[in-house]
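Dropping the structure in here first, questions after.
Every protein chain of the complex appears in place save one, which is left out.
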Amino acid sequence: MTSVKPARAGRPRTRNRDWLHGLLMSTPAVAGLVAFVGIPFGYAVVLSFYNVRLGSPLAPRFFGLEQYRRLFTDPDLSGPFLRALLNNLTFAVVVVPLQTGLALGLAILLNRKLRAIGVFRSLFFMPVVFPMTLVAVIWRLILARSDQGLLNSALHAVTFGNWGAFDWLGDAATAMASVIVLSVWQGVGFQMVILLAGLQQIPGELYEAAELDRATRWQQFRHVTLPGIRGTLVFVAMLTSVLSFRVFDQVYVLIHGGGLDEDATRTVMYEAVTTAFDQNNIGQASAITVVFFLIVVALTIVQRRVVRPDNED
Amino acid sequence: MASTPMATTRAPRRRLRRFTDYAVLTVLAFVFVLPVLYLLLGSLKPSDQVLNGLSGFLPTHLTLANYAHVLDALNSDSTGYFWRFMGVSLLVAFVVVTGGLFVNSMAAYGMSRLKWRGREAVFTLVLLLMLVPFESVAVPLFYLFNDQRNTIYIQAVPFIANAFSIYQFHTFFRSIPPSIEEAARLDGAGPWRTFFAIVVPMSKPAFASVAILTFLTQWGSFLWPVLMVSDPSVRPLPLEMSVFQGQQPVDWGEILAFGVLLVLPVLVVFAFFQRWFVQGVASSAVKG
């Protein structure tokens, strides 16, 4: 999206001292980023080559690539991590199109001059402001496995008593789906607002012209709406995929005391945190962190490659 | 969006379409609001009426007792005080938001409008750091700052500089026609004055959007406090929510009341800034 091209950067009129001011202005933020993102990340790389235990009286021992070997090829230790990778991937592959599509649908529905449209917009957006810890608690009650759970009793009523209790969170088959549903519920409003903003940038005349050409609603969508918000759509999809790799809060809260099936929903971040804080194994947690980062970078690069040709003109 | 087959009759077609739009919107809105309604109703009911099948939805037995109990239970030095948890959350969010607006906008300006050697490299570094989710540095950060546990500043300071905010400001600033600043510069204004007196006032939507985004993330922040905070005197609200929820015996009514209190400030902020938010997002996202 934002390729850094010096070509656009104005006339060569800049004063000599600009370099100093530019540097000064950038310094606080860049220093902060280096201190709290860059260095810790470099530190993670270093730590991943060591056997480091939190609070251990033993000195950290150089471990070479042992932590990585354990993550990927050790039959006993690699299981949870590889499963977490798979879960993360599943989550992203489902959530990105689902959430983006749903957000687009909502945005199109809301992009009308109807009365009370603002109310609807606020309602769809409302879950976004809910902290994940709270969302997890609410949905834990809705998806409760007993027949008193909201969803179970609703299905019970709808099926005239043919639906028994189902363990939505605890069943390996539906655990991830449950996490996806509550995550989409919480997150879709955000993407919707962005897309709505994109839609509102499309000049109304284009639709009027399309209407004169007797274009159907679908044709209008295909030939006016989609091209008009392509940039926004790409932005939204990217944002969603980055966010979907960071899934942690809801999984953590629901596994610790919500009866969520751990194996079906553990994510890479969950692995890193539990390895570090339940097992005090900082070295291995750091290795997970590094692998996680490399995957995110790789995916972003691939995504950019895919997106760029249509985006650039 | 699929029009109903009925809609082929021409005259009332428009009204019918409007009707179906409303119908679809209402149904969807209902689905979206259900959990919120459940939260609100549950917070007003005695615990044993909350997880009680569909009747959990019936507005019966309503009482404010849960709220009173929450405030009552969290009212001593050893457990911490409810208002103090909220105060910590508000303070941390305030520091991160204001500090972040200042530092990140300045950096974005320095990188988008002033020319200096290496700025491309630095900006690319920022873009790269944008890819590093906080979660992936949480472990080493925790290890590095272990001796700063249980302070308020360690909850805020690491989040002030934010690569994504810089990116958003950067995109916005690049969309401002350079001619305005150039005029100011020709009038003798230095880069600092140009920035604070000309650019900042022009960029309210960007500031609003970054502020709201930052506030939302910060208010719900959970992972970092889990790692760094145990002392109830500096504990933020979402962490206390999970603590409160874990206390036996479980009292769902009180937990949901706590939830309502947790989300209320954000709803207020949102209601207040909604218009800015949409504008800000529009300008930073669409023109990206």
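Chains here go by letter, A and B, matching the order in which they are written, and residues are numbered from 1 within each.
Here, a residue touches a chain if its C-beta (ideal position, glycine included) is under 8 Å from a C-beta of that chain, and two chains touch if they have at least 3 such contacts.
The rule is short, and it goes like this: contacts and distances are computed from a predicted model.
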The complex's invisible chain, by UniProt name, from "Gluconate 2-dehydrogenase gamma chain", "Heme exporter protein B", "Cytochrome c-type biogenesis protein CcmF" or "Sugar ABC transporter substrate-binding protein": "Sugar ABC transporter substrate-binding protein"
Visible contact partners (per top-of-document touch definition) of the missing chain: A, B
Sole contact to the chain not displayed, among A:Ala165, A:Val181 or A:Leu299: A:Ala165
Absent-chain interface as seen on chain A, which is shown: 34, 38-39, 41-43, 45-47, 49-60, 76-77, 79-80, 140-141, 144-149, 164-165, 167, 170, 172, 255-259, 261-263, 274, 277-281, 293-294, 297
Interface with the undisplayed chain - residues on chain B: 47-48, 51, 73, 76-80, 118, 121-122, 124-125, 128, 140, 142, 144, 146-147, 149-150, 226-227, 230-233, 242-243, 246-250, 252
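By our rule, only the chains that are shown with their structure count from here on.
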Length of the line joining the C-alpha centres of chain A and chain B, rounded to whole Å: 15
Residues of chain B defined as touching chain A within the complex: 1, 3, 18, 21-22, 24-25, 28-29, 32-33, 35-36, 38-39, 42, 50-54, 56-57, 103-104, 106-107, 109-111, 113-117, 119-120, 122-129, 131-144, 157-163, 166-167, 170-171, 174, 178, 182, 185, 190-192, 195, 216, 219-220, 222-223, 226-227, 238, 241-242, 245-246, 252, 255-256, 259, 262-263, 266-267, 269-271, 274, 277-279, 281-282, 285-286, 288
Residues of chain A defined as touching chain B within the complex: 1-2, 4, 6, 8-11, 13-15, 18-33, 36-41, 43-44, 47, 52, 54, 105-106, 108-110, 112, 114, 120, 122-134, 137-139, 141-142, 144, 146-150, 153-154, 156-157, 185, 189, 193-194, 196-198, 200-201, 217-218, 221, 231-232, 235-236, 242, 245-246, 248-249, 252-253, 257, 269, 272-273, 276-277, 282, 285-286, 289, 292-293, 296-297, 300
